[in-house]
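For this view, one protein chain was removed and the others were kept in their places.
Per-chain numbering from 1; labels A, B and C assigned in written order.
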Amino acid sequence: MVEPLLLFDALLGLAIAALAVAVLTVHDRFAMIVLFIVFGLMSALAWVRLSAPDVALAEAAIGTGLTGALLLTTLHHIRAAPAAPVPVPGGVVVANLGLCALIFGGLAFAFLLTPLQAPGLAPAVAQNMAASGVGHPVTAVLLNFRAYDTLMEVVVLLAAIVAVWMVERGTVQAPAPVLGEIYRGFSRLALPAIVVIGSYLLWVGAQAPGGAFQGGAVLAAVGLLLLLGRLYRPQPAHRPFARAGFVLGTAVFAGVALLVAGGGRLPFEYPAAHAKTLILLIEGMVTISIAVTLAALFHGREPEAVPVSEKSE
Amino acid sequence: MLLDLLALALIAVGAFFFVAGTIGLLRFPDTLCRLHALTKADGLGLGLTCLGVALLAGTAGEVVRIVLIWFFVATSSAVCGHLIARHVRRAANAGGR
Amino acid sequence: MITALSIILIVLLVSILGGLIRVLRGPEPAERMLAAQLFGTASVAMLLILSRVMAMPALLDVALVFALLAAVTLVCFVVLAAKEGR
Partner (left out) sequence: MTSGLIFGLTGIAVFAIGLFGALVMVEPLRRVLALKLCSVGAGFLLVVGAWREPPEAPDPVPHALVITGIVVMISATAVALALIRRLHMLERDTDD
């Protein structure tokens, strides 16, 4: 008798691998994106099964939801391009297939030899939890024990939005259509609800799965809905606010580190009495930054002074 | 015990509706029929599942979150169903002209 | 109880995989997106059940985010499809 949950895992694993193949082989580009979204959903389920709800949250919100929206807009922009079928020589395909099969075999062999469930760093984290200022281990790792990583990650987001604004400078975008009364009613109902959920995720991150990245991604979804429904239209005059939003997280994060370092400690060695306050401050500001940056990444092009897009109305 | 059985039955019926929705999606002839099959199925299926899981829930907080999930999925799937139907109709009109 | 719920989970997963045929076959983008919506809702149901099976109430938050982001992706699709229609 096979345990049903294990059978579920095996099916899920097979489905994920099959979806990965389907994403790369399906002819229709729209189907490719939908399959990728489904692939992300299934991976998030797999991570839930591996008792990693934080990662599942991040994957569902950022890796699948927002990435899916980004892919859909990009496909919309480049839809005119007939996918020029430049055939790859068969020899190249076979050689690469062999190479990848070899890599798969090697990795699988190494993986099967590696003992699972090694102690790892879990005991070290558990020992220091009391001093971290929060009650959830993943949040403690992200914002206290390995805060440098997280700071760099926020910087990467900042770099990405700078790059996107540079690349898209001077491009034209067709205006979004009006979605009608029902959508307006929906957004009046849904947007506040989503704001509450995002803030809840940020707040609950101190004790349970959730936190700045997941909360920020959910708040970014509000931005997406506003942009899509034309309830908010980016204006050139709003650029300073947007820039302030992009920089806020990095600035506060680095500022706190410098302040702590100024007190004769290591940069992220928060004083125990204020650890919780400092972490919450950083998380709050980083959440705002992430939300603004992700929404701006979705919108792409910087709002520029000369609106050339009006002629297509 | 009785409550557990009731919850299990509700969840099982919910799953049945999901299966029915998938079959509708595969077998119905055109987009609007498929839309119809799907919105009914996922609305009912998820509603029953939510009810069943809520019966098994341990704390009031969990029940609140389950109700919130049900409410959100119900509104968003209704609105999205409407938007997709509108899009399909407009596309058909544009094609007919 | 756990066994019965696990079997229901398997049924839901198989039903999702069956729906994938519609995504692959199309032909309308709207249908592909519809199928994706069904997957989103079914995954929410699976997460609800998993929250009982694995005794992790935190999964309810994950389900909430799933539901939310599925809606956002769908709205995004409809907007872009409508743009294309003009």
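Just so we're on the same page, a contact is a pair of C-beta atoms (placed from the backbone, for glycine too) under 8 Å apart; a residue touches a chain by one contact, two chains touch by 3 or more.
Everything numeric here is computed off the predicted structure, so don't read it as measured data.
**Student:** Where does the absent chain touch, in terms of which shown chains it meets?
**Tutor:** Within the full complex, the chain left out of view touches A.
**Student:** At which residues does subunit A meet the chain that is not included here?
**Tutor:** 5-6, 9-10, 13-14, 16-17, 20-21, 23-24, 29, 32-33, 36, 39-40, 43, 46-47, 49-52, 54-55, 58-59, 62-63, 66-67, 70-71, 74-75, 77-78, 80-81, 83-84, 86, 88, 92-93, 96-97, 99-101, 103-104, 107-108, 111, 116-118, 120-122, 125, 137-138, 140-142, 145-146, 149-150, 153, 156-157, 159-161, 163-164, 167-168, 171, 213, 290, 294, 297-298, 300
Rule of thumb we're sticking to: only the chains that are shown with their structure count from here on.
**Student:** Can you compute the centre-to-centre distance for subunit A and subunit C, using the mean CA position of each chain? Integer Å is fine.
**Tutor:** Result: the chain centres lie 19 Å from each other.
**Student:** Compute the distance, rounded to whole Å, between the mean C-alpha positions of subunit B and subunit C.
**Tutor:** Taking the mean C-alpha position of each chain, the two centres sit 10 Å apart.
**Student:** Could you tell me the distance, in whole angstrom, between the mean C-alpha positions of subunit A and subunit B?
**Tutor:** Taking the mean C-alpha position of each chain, the two centres sit 27 Å apart.
**Student:** Find every residue in subunit B that makes contact with two or more other chains and list them.
**Tutor:** 68, 72, 76, 79, 83
**Student:** Among the residues of subunit C, pick out those that touch two or more other chains and give their numbers.
**Tutor:** If we look for residues of subunit C contacting two or more partner chains, we find 16, 33, 35, 61, 64, 68, 70-71, 75, 78, 82.
**Student:** Provide the residue numbers of subunit B that touch subunit A in the complex, in ascending order.
**Tutor:** 68, 72, 75-76, 79, 82-83, 86
**Student:** Under the touch definition given earlier, write down the residues of subunit B that touch subunit C in their complex.
**Tutor:** Its residues touching subunit C are 4, 8, 11-12, 14-15, 18-19, 21-23, 25-26, 31, 34-35, 38, 41-42, 45-46, 49-50, 53, 56, 58-59, 61-62, 65-66, 68-69, 72-73, 76-77, 79-80, 83-84, 87-88, 90-91, 94.
**Student:** Where on subunit C is subunit B touching in the complex?
**Tutor:** Residue positions touching the partner: 1, 4-5, 8, 11-12, 15-16, 18-19, 21-22, 28, 30-31, 33-35, 37-38, 41-42, 44-45, 48-49, 51-52, 57, 60-61, 63-64, 67-68, 70-71, 74-75, 78, 81-82, 85.
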